[in-house]
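Note that one protein chain is taken out, while the other chains of the complex remain in position.
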Amino acid sequence: MKKYLYAITFLLAALTAMPAAIAAADLEINTPAIAAIQGSMQARHGQLAPYYASGAVGLTRDGLVAVRDANAVPLKDRQGVNSLVAAENKDRNALYKEIANANGHPEWESEVRNTFAQRWVQKAQGGWWYQDAGGGWAKK
Amino acid sequence: MSTGRLSRLCLFYLCWLAFSAQAIDRIEIHADQVSHPAAQLENFSGTLDMDGRWRGKATLKQGDAAQLAREYPLPVAVSKGTVRGTAEFSGEQRELRQLKGDLFLKDAAFSDEAGLHAGEKVDLHLDATAMRDGNRWRWSGRLDGTNGEVFWQPLYLAKVDIGFQGRGWLSDAALAVEQGRLSMGGVGAATLTATLHRPDNRLAALDVSAENLDMGGAYAGVLKPFLEKTMLGNLEMAGRTDVRVGMRESELKSFDVALRDFDVEDMNGKFAFYKVNAHIPWALNDVTQAVLQYGGGHLLKMRLGPTDLAATLNGYSLTTPVLRLPILDGTLTLTDVSAAFLQNQWHWHLGAALSPISMADFSHAVGWPAMDGKLAAGIPMVTYTNGMMTMDGAMGLDIFDGSITVDRLALQNPLGLAPRFQADIHMRNLDLDLLTRTFSFGAMTGRLDGDVNNLVLSRWQPEQFDASFRSSPGRYPKKISQRAVENISALGGAGAAAAIQRSFLRFFKEFNYSKIGLSCKLRKGVCQMDGVEPAKEGYVIVKGSGVPAITVLGYNHSVSWGELLSRLQRVTQGNTAPIIK
Partner (left out) sequence: MKHWIWLLPAALILPACVTINIYFPAAAAEKAADKIIDEVWQLKQEQQNQQKPADAPAEK
């Protein structure tokens, strides 16, 4: 009988511990808010991509984007680049915050941001510009 | 060695000669041409008198702006351009006392590193004097930009047409504009006074006053770039405005805006206001009264009537006991309005009431199916804070000859990317005849009660709800047309409707019923359905009575929400005439 009860409690412990183990394996990113932000960024990427390629816009070390050298862009289009960058950064900031919130740890925001900052650069195409750890611009 | 230094040396040498010789009281020199790698000077002349006072004059025939600019700490790099003009200077002993220049910069190009402050093909004319006054310089003059294209983040000027005229002083600690006038072609002119801290160029004080500005030009040329990607980013304006703005230590302290016969229209068709007259004075540490009136306009295609609004402003807060907005053929009344802008966020609360408006007008305006009747609503108190809008008490709506109340309403991130809406909705005594006619569902006569509890919309799509609809209690005629029966059956899945067609029932146009009921509990994209009562293999949706009676049964208890929606759409849009096989 004793053994039997031990077995049940162990089983219960194992079962209740499991959800935590599963949750730790993956970060929750399937929320409507994250999907919305992602969709908005995806739609914008087509407009931003040529500016990444020309070096007008670069990836910053804090997981955002910035106007790096707009001199090749005609004067009349430069505010357009500015607006794109501002809109993209608004979405990126919201994305990091939402991911932290969706996983029940708002305090993870800065770590999520750091992770993204590295991954954006890692996945950037050759020729795109990014900010190195010292804040200087480098070409990938 | 630069030209300046060369000539100064020369003058000092002559100066020394003059003192040593004693007999000479004045020395004059003249050079036809002085060459410098960056500039060519002509007709250089200078005089020096016995007391050590000196004076000179030169004509700059051709200077390379790019090279000359390199000798000054400018915020932008000049890559192209020529300078010409005349300069006069005078001084005493080793000190420059007065400087006067009349210079033309032609075809200049400049830019900072990121290209956010840049210009091309710019023509400038500077006519200015500077005089030493103790340890500062007093300056006066004018600067005119007559041609070129400039982007000065976020402003873009396709054709530079700017003039500045003024006077002030300059010291190591500050640059002051004691009196200035700035004019811009197509917009108007403003007078200003300002003080800038040096060397960080921080704004210590600024007062700008402009009268009779052309709002059309001001919006296109100045305001639009600041409002890009906002609700106000694509407008057309006309009218005149007077503006006064006061800033201290880079902080807005006061402004005063007056609009006269001002028209504004959103090019995306969201809103328009015509014949706006307003006076909005504001001060950071003072209480002011603002008034705004407009002759008409529209908001989300709803016609707005003549309106008179008044509010009390106190720093970053706004309060007013009542705002009455004529809308369509009724009036929206906002009461106990209070709003504050704190820590970069809006917080507000208000109560609202909508006096009856014609549903025909309203449904037409918002693009819904044509509806009859009247719409009236009352909202006790709405609060918005930290991106969350909540309602205290229930909102009442009179519609379809019955009533709808919305309770426990909350809206998160209304303007964000993922708004989330929560509410409980209760419908009582809706006239089925009006309702079915509106949504072209096939005629039904009777009354309907409904409840949609725990409703959650995420990005305006249903995420969950517990909905149930049923015949209202009481005695009243209850009839259902054959088409409505088919449509209800079709909601249960394809094929169900065909059964009626095959039976003798197809000879009747209308049936009597005793009860109608359908419920749907939506969770995770699946709708758990039920009816008025259980049947052998499912549930009863329409329970017949009398002759001819008809009973409609539902079989599937769980239906995918997407599937149900597309069925509803087919029913309300597709079948105007039933298909008979």
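First chain written, first letter: the chains are A and B, and each begins at residue 1.
Heads up, the rule we're going with is that contacts are C-beta pairs under 8 Å (C-beta built on N, C-alpha and C of every residue); 3 or more make two chains touch, one makes a residue touch a chain.
Here the structure is a predicted model, which is why all the values come from computation and not from measurement.
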item: Shown chains touched by the chain that is not drawn here; value: A
item: Residues of subunit A in contact with the chain not shown; value: 1-2, 5-6, 9-10, 12-13, 16-17, 20, 23-27, 29, 34, 38, 41-42, 45, 95, 99, 105, 108, 111-112, 115-116, 119-120, 123
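Just so it is clear, only the chains that are shown with their structure count from here on.
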item: Subunit A and subunit B: spacing of chain centres that average the CA atoms, whole Å; value: 28
item: Subunit B contact footprint on subunit A (complex, rising order); value: 31-33, 35-37, 40, 56, 67-73, 75-76, 78-79, 82-83, 86-87, 91, 94, 98
item: In the complex, subunit B residues that touch subunit A; value: 111, 113-116, 118-120, 149-151, 153-154, 156, 158, 225, 228-229, 413, 416-418, 420, 458-459, 461, 463
